[in-house]
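Data first, discussion second: the structure below is written as structure tokens.
With one protein chain removed, the remaining protein chains of the complex are shown where they sit.
Letters A, B, C, D and E mark the chains in the order given here, with residues in each chain numbered from 1 onward.
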């Protein structure tokens, strides 16, 4: 069973799986070579030291690889350190991703089924076929289900892209009939596709970071390319529908300064921009409040991207859905 | 029956009600005094001239007043002009506002009932009592039902404030359960109140314009004052609930540069900001497309506030709700 | 022979080719139907009227079509107007584009040859093959040679895109060896491709305007799609070279606010951005000075896009290349 | 021979020249006074301690002075520290500036000669005489050859101003004939002068920092003053030429926000701005990539001024000038 | 006596002095040449026509010159027009500048004396001598007394620069002792000099416009040059005092975006910036309200530079200095 780094205490015997984040060799004052490691899992990181059999172990595992470690936790200069007796490489198939990376709290397969279910409401035959091409692309689906939606700001965990996409699609469904004359098929399809490029923009198998093409082109262009790629397989896909669909992806950040080289030019594209932005912000804030509001405090830490503090009202948590709000007593009653 | 200005043709005999927008006296080359008027109704404006009995008529009506006019349309320098044989003042009660001002296409009383209906879902007793105070204030209700939501950008017609408020409240209901833990009572109440100050910011009985206090203080502050004014009548209204409610109003423009001196600091306030902005923009765009897209064109005129054009896709209008989209044939199939 | 509109004088008999920019029918005071036209060529525009045989002529030509007109110039309300005796549609093949649209002053075929010549310097086999694919695409080459580089700001005439592209490529050649270690093949190829999408962004067969896809997607994306489209035909084209090439196109506007969703991330991409921007600005200013500096004046009109005036120093025009500058006498010596 | 600080190891005997960056006295727990120094050279900095003969040594050298030090390197709290046995002041003439400060890798005198050579192409007699006045000003020339071009961003080493100026002048020569009708004499002269004020803006004899007048007035104004100062010695220098020359200096940052109180108003001034900016950015990026890209990595560290990362493509380094690019094999072929 | 253009009525015989703003020749339908003029004075402009003796008159006066005109006002196409019987050039000495240009309502010589009076408070001998050099420069003093302070925004009338400078100096005196430790001599001197360059930036002898050097360099640099020019005549003027004085001029716009390439860096420079900006704005607003508030209205027209409206409260005008405010009755008491 996984022993999490943040649970390790001085003198614990440790026997568990970790990810090697840093690996280097050094020399003691007495001239012996040893290995310095940084081991991580979902819960934190810890220094590791290999003092013996260095030559044997040195070649048996790699930086950025998963390892099985046996050792003992000791205290050195006020920090815990793992003296490693044995270490060996393990394959990806032996580990649970969720032991090593933050992961959505929702069920990925369930979310994916919900998304497919919603797709059934789409009637436009071109869009139906286009979506089908994506769902039939197993390699894509695998990445789409696992990718985070961003490195920091919101849904920044495995499964986050799917969670955000599903959330947006549901929002669209909830409000789409609110305005007369909107093209709901297009709205739903564009919502499903809007952040598609994030499966390529972010690499997330060892740590969350941008891929080369992610940094050089960004998820907007990468997403358009993926959509274009599938449309090419549909010879009678209408050209203006294709242009419009790509316009939705291109404009969904809303403004030049936020990375969209075009502003949304139809009511549907405007709606997509607002609901996407709202969903990202609310998720981001709720995540941030969870982590960055000290117990009992009313204010979060300063959020550097949003350049503000967030407030947790005293009577908030007790608040329930409408049907039983009546019983809520506010603090100063 | 009302004869609309844009229906008047040369040589028509005119016998109808108008609003006097401008009124001045002038002298003909032959030395006779006459009156120059500009008459308006919902459909446009026309020059009027009183050549006879000037002394009698001059005092019988006023600029910005409604009048009953009998006369004949003649052509002068390529424009129509009304030679007025008789003119007399009429009271507000004799006219239909919708003959003179743009008006919501929806039924005002029905919208108001829908709003009241939704209020019943609110269970927090403080908020319930606060809302009740507003609905019992007849003078307020009368203004709230008639006010436009803005001078130009969106819902810029009589009843527009109510229409926008109801639309926002419905949006809130549609998405509020989407995120766990939101305080829906507060969200609903804040949505109802968010643009309240517009009943004072805009004057709209003769033309849409800003009132003095509207220009000097703006609807955000005026709304907060109206809310504060009612809360003062509820001695045990919790102070932090009051602060939070006012924070929603204060922050609903989202950013300093858009006129909010505070950014939204709770997920609910963030949601209110996005949905409000989205509702205003979509209404604004749909109104603009209605007026500023030439017959058969795919592009609107340039929208100076939004600094862009809007697009009307060729297959748009035929688009129907999901269940029959399948039959829509796209142009290039 | 073409008779230019700005040469037509009162009472001239006119017998020439024009483009029909506007066409509508109207009714005279006496109840007769007539046709109102606006005719244009490169030199200006003139009102046209068809008073007789209206039924015959009405169906024989179309708005936005070229026509052969016979008529007489008369003066009406201080403006010239063409009373048309006969009008008939003519095909594109019968007209000279340069009679109707502003055109580069350089020889288009010569410029194109110069560009091909420069392409020979490129040695990277992948890029060589990619360029070849473009040059072999006749439909593309035809558009590439004719397209303007923009609607207003610079090279806003037929052949302008080619002129600007050639100018940029030559600039790149002139400075590329200035810095050590730059990848010149990539720089040259990216320069040739950088504004490629303008062949699709602008429509320019009847008037210069944006195409639908131009407005919805913009030339950056349209250019990337054209490049992607050709690369797909080269199965062993290296993926990172493809990504980088697309990064050049994507980032060549330099900043978010100028429409690039990514900033240039290599020295070559930075250079492309600067030289492109410089070439566009200098051409734009020189064009502007030509048109908007009154005879003998030192200052141009106000340039609304650049938000400034431009200066024409008194001793400017006499200035010659270095070898004979010595003889230039400055005005106040 | 100079022993560089980054080469000193524990227990080394040190006998070399250093610059005293900090100097203070302190008291040991046992009550003895000692001196704490920070010594620097081009390669780094090291703590120094004088435990004996403190009174003798204390007055024999000064902060910001060069010193000859004899001592031994010991380890204290994991850092190296120099126990100094003897220290004495040395004059500037005894040291090599390049031992202490980063310095251009190019030959300063050669660069200067190249610049003079280019000046010969200038034919306008006023500009020729003006340049001569500068070159005859020995004190100026000495500073001009040694000054860095900036504290951080680009050419931030001794000789950097000259290197940047020469680079810009060469760029101007390379592209100046590209556009018809440019006044090349003026362009060259303005390029030579454009950053002139940096000889006064930055102090760089002990460390790179802004001088008082540099901070209060900036190099643009300081440069204009130096030019004005020389022009005053040329009584028949044309006034409009003088105004224009100063306009080039004043506007070369291109925009208000970048510190130019006037935008460039002639094509030549626009060109100067772009080429200057390009040369600074490319130098800055190439320097940054050299220092801030880890061995084997494709991405630089984050550049805080430019607010971005820079990319080093995998096939970059092998890239050669056009004539042998053909042999380059790209990684994924 | 001057007959002002806005007082001329149809059929008036006109015999007065005007400024010729435009002058061109044209041909009547009957083939006769005539002269078209635009005549202006302080009060407005009027078209002039010379139908007879055209050859004689044509050479006897020039555009931008003052003329003595005899003629008759007739009505043509609803506008007044002057049929000129005789016209002849008059010299500047024969006209009153204030008949032709807006002029300060204050006495220029009195204002100048007040300024000199204040200068006596300055004790620093360097600054005293520097100021003296300026006051002894008759050509400067003449321009300084006549120049406007800007083309549009504030003090945009002859004498405006002096009026603004005196106002600022008095403000400085009023508040300078408010803060401890400010260098009042420097503040006063810098205030006197701050807009000095406007004597060169604006040309105002025929119309208010920018001079070439005004547009190319701006008043900040031109002012610094004038100060530098005088300081050069004072060999022992302390260099750091000179630098600081120039810093005041350079930074007085407060921010890059407002045209100052340096921000104010001492409390005195900060104060100068604020008081200068305040004085300009308040004068600008008061002028604007005078002209652009319709009789009886509470709101000004829209001020395009300030992007806002200004408010004239109903009880404003009756407001008196403190000692009798008590009697003011507010409208709704």
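The definition used in the following text is that a residue touches a chain if its C-beta (ideal position, glycine included) is under 8 Å from a C-beta of that chain, and two chains touch if they have at least 3 such contacts.
Given the structure is predicted, the values throughout are model-derived calculations rather than measurements.
Of the chains on view, those touched by the hidden chain across the whole complex are A, B, D, E.
Summary of contacts with the chain left out: across E:121, E:207 or E:233, the touching residue is E:121. Within the full complex, the residue among E:31, E:59 or E:181 touching the omitted chain is E:181.
Interface note: of B:19, B:82, B:130 or B:221, the residue touching the hidden chain in the full complex is B:221.
Residues of subunit E in contact with the chain left out of this view: 121-126, 167, 170-171, 174-175, 177-179, 181-185, 236, 238-241, 244, 247, 263, 265-267, 270-271, 274-275, 277-278, 281-282, 285-286, 289, 306, 308-317, 319, 321-326, 328, 330-333.
Taking the whole complex into account, subunit B touches the unshown chain at residues 212-213, 215-218, 220-221, 224-225, 228, 240, 243-244, 246-247, 250, 256-262, 265. For subunit D, the residues touching the absent chain in the complete assembly are 212, 215-216.
Going forward, only the chains that are shown with their structure count from here on.
Common neighbours of subunit A and subunit D (chains touching each): C.
Note: Cα superposition of subunit B onto subunit D, rotation of 180 degrees, nearest 5. Same interface as D-E, judged by over half of the contact pairs sharing residue numbers, among the pairs A-C, A-D or B-C: A-C. Each chain gets a centre from the mean of its Cα atoms; the one farthest from the centre of subunit E is A. Comparing the residue numbers each copy contributes, subunit D and subunit E share more than half of them at their mutual interface. In this assembly, the C-alpha centroid of subunit C lies 43 Å from the C-alpha centroid of subunit D. Within subunit A, contacts with two or more other chains are made by residues 212, 215-216, 240, 244, 247, 265.
Pairs of chains meeting the touch criterion: A-B, A-C, A-D, B-C, B-E, C-D, C-E, D-E.
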